[in-house]
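Below are the structure tokens for one structure; questions will follow.
All protein chains but one are shown in place.
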Amino acid sequence: MTNYLLRRSGQMVLTLFLIVTLAFFLVQAQPGDYAAFYSLNPDIPAEAREQIKASFGLDKPLWQQYLIHMKNTLTGNFGVSFGHYPRPVIEVLAERLPRTIVLFLSATAVSFYLGFFLGKAIAWRRGGVLEYAATISGATLFTAFTPAFALMMIWIFAFKLGWLPVGKFLDPLIWRGAEVTANHVFSYMLATAAAFVVFAFLTLLVARKSGRFATGRLPFLIIAAGAVAIPVAWAFTGIGYLALDILRHMILPIATLTLISFAGTMLLTRNSMLETMREDYVMAARAKGLPEKVVRDRHAARNALLPVITSLVYSLIFAIDGSVIIEGVFSWPGTGMTLLQAVRSEDLPLVMGAMVFIGLFSLLAHVIVDVLYVYLDPRIRYQ
Amino acid sequence: MGEGTSLFEDAPEIDLSRGRLDLALVRLRMAWRTLRDGWAVFVESRIGVLSLAIIAIFALMAFSHPILMATVWTPDVYDPVTGYAFDRFEHPSPPDWRHPLGTDSLGRDILSQLLFSTKSEFILGITAALVTVGIATTVGAVAAYYGGLVDSLLMRLADLIIALPGISLLIVLSALFNLNLFYLALIIGVLGGFGGTAIILKSQALSIRVKPYIEAARAAGGGHFHVIFVHIIPNLLPLSLLYMMFTVTGAIFAEAVLSFLGLLDIRMSWGIMIHTANTGGYLLAGANYWWLIVPAGASITLLCSAFYLVGRALDEVVNPRLRRHDR
Partner (left out) sequence: MTMTTADNQPLLKVVDLSLSYLTRQGPVPAVQSVSFELGRGQSLGLVGESGCGKTSVANCLMRLLPDNGRLTSGQVLLEGQDLLPMSEEEIRRFRWRRMAMVFQAAMNALDPVYRVGQQVVEAIEAHGIEETTAQARQRVARLFRMVGLDPQLMDRYPHEFSGGMRQRAVIAMALACDPAVIISDEPTTALDVIVQDRILRELKGVQRELSMGMIYITHDIGAVAEVTDRVGVMYAGRLVELGDTVDVLHAPMHPYTAALMSSFPSISGEKKALGTLPGEPPNLVNLPTGCPFHPRCAHATEECRREFPPQAQRGSQWAACWHPLNGAQESEQS
């Protein structure tokens, strides 16, 4: 197992190196001079130019520039943003990254669960109405033109029904007079969510270890109690209404991203299930007289999960692209929208920074998938 | 149809000494048989047939545009980019019999734009798919045939490419270069060809490589080049046809997204139509201006889904394990 993880980490480092190199050469290859971008940009005061030039080695030969670029990237120095002058790129991105992570994580978690659940169901009952409905609607959502679909969601839920806000991260009217910044509230929300996940996980872990306890409803009741306690606790903090506002803004983008990405997992799970259902151990499980649900969930689906996890990387990459588009449409100020704004305003340092960030993000997705796979497949775990 | 008739298990059982012509004939006959058997399985998938019909309708639409322009449509009114509907006082104007899908905010006929764009989508999709297949079959065959270092290098490269979020990368590229339809097709094709498709075709090529007729070809004195291009690649083509479908979907989708975001150097496309509506602020006016967004949005979704679903139906042809119990 250690070998496997070591090898994979080695590949990750190599990939990261290649992404950073690619970023450098793309900038070199583009028509126009990167140095000129900095030195001719009227937004940047003259005294800052010399310093920037020096930190990027823009007057040095190409190979030295490359080495400096490497060092800068690894130390998080992407230069100064043109659009947000004089804030450094890293600061702009660091502020926006958590928002993207929240959007991305919640949407992928929900869509994975939904996709796996539906895929399992349609494979188990082949040829039913459900299969046709799910395949067609799934494939349509999967290939739906994301921006148009997102706009349709806004049109229905924000305009026609008026249930949810149109876009953006918060409602300025509510925040007028608030004494805390949005980022402040948001980081508390993140901490709460993380704490809850850890709490739920530990509860289930304890439940599993202590035998009989696992079969009862108790662990779920405890988790549910935790889920109820959180909003109550927030109500007493005085900033609960602000958190609620952010939450309301989160729902539509997350729902949209979930809808466009669950189908991939669903269709994949279906195919994977169809293959595992032919395995002898599924037949054996049925012969053992296990209830159908146990045969389906504990044997067929549990094994069908493995190839789905392997391909989870592609679903995650798909969701990363999806979140860029959705952030653009919903004006959700995360990394993706930062990238789009930077591209439109030709804010090159920010573009490159965002690219490296998104690259890092997808690498991280890879690592998570690898660890998950090792955890789920004993054939790799015990080697 | 039993396991034995799996479409890609058939090896051309031929006597190598009988010459090129015979080889070609045997291959043709096999290809014909493969096609016929494959078609029989394919038509069992109602979704696949329906999708094929949708693609055919779009193809007809693409062909109809130049014909309409040459016959009933006058260019100064109906040109998708420079036309202007003088017969209307207000734009965008709702559909009527002269402009079946209405006009956009700049007074251009929506139907003409839609039909014109269909052609570019096909050109884009097919170019990208051909580039992908060309590269992926070669990469897959070479990696499988030589193995070792060549294989590792090509496969690591493929791993790297599939780890990249494609749309995001294209957005970055659009900031650095002026992307037009051709470059876009080329980039998507190259990314697909060196990426995921290459990995899948390589595993297929591996199973072809160990077939007796490859050994026979080697023993008969065939060079590496000969074996790869005459024996391995032709046998990879049916499978690569399948992955062409997915590339087409990806290419059309990517073009639409980038056009919608206003990042491409293209005169007219479905994505641009939505982009125009969006920048004019008509999108959230909802049902009042439906013809600005629904035809283009639906076309993108329909054509993408159609290619995707045809791909999936072909997948069941190629991969017998997905089929329903022998029925």
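Per-chain numbering from 1; labels A and B assigned in written order.
One rule holds in what follows: a contact is a pair of C-beta atoms (placed from the backbone, for glycine too) under 8 Å apart; a residue touches a chain by one contact, two chains touch by 3 or more.
Keep in mind that what you see is a predicted model, and the values were worked out from it rather than measured.
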Contact residue for the chain not shown (choose from A:Lys60, A:Arg286 or A:Arg344): A:Arg286
Full-complex contact with the absent chain, from A:Leu5, A:Ile239 or A:Leu376: A:Leu376
Positions on subunit A contacted by the hidden chain, ascending: 126, 211, 279-281, 283-292, 294, 299, 302-303, 306, 376-379, 382
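We take it that only the chains that are shown with their structure count from here on.
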Between subunit B and subunit A, distance of the C-alpha-averaged centres to the nearest whole Å: 28
In the complex, subunit B residues that touch subunit A: 47, 156, 159-160, 162-169, 171-177, 196, 249, 253, 256-257, 260-263, 274, 278, 283-284, 286, 293, 296-297, 300-301, 304-305, 308-309, 312, 321-322, 324
Residues of subunit A defined as touching subunit B within the complex: 11, 14-15, 18-19, 26-27, 29-31, 126-127, 132, 135-136, 139-140, 142-149, 151-152, 154-155, 159-160, 166, 267, 271, 274-275, 278, 313-314, 317, 320-321, 324-325, 328, 336, 339-340, 342-344, 346, 348, 351-352, 354-355, 358-359, 362-363, 366
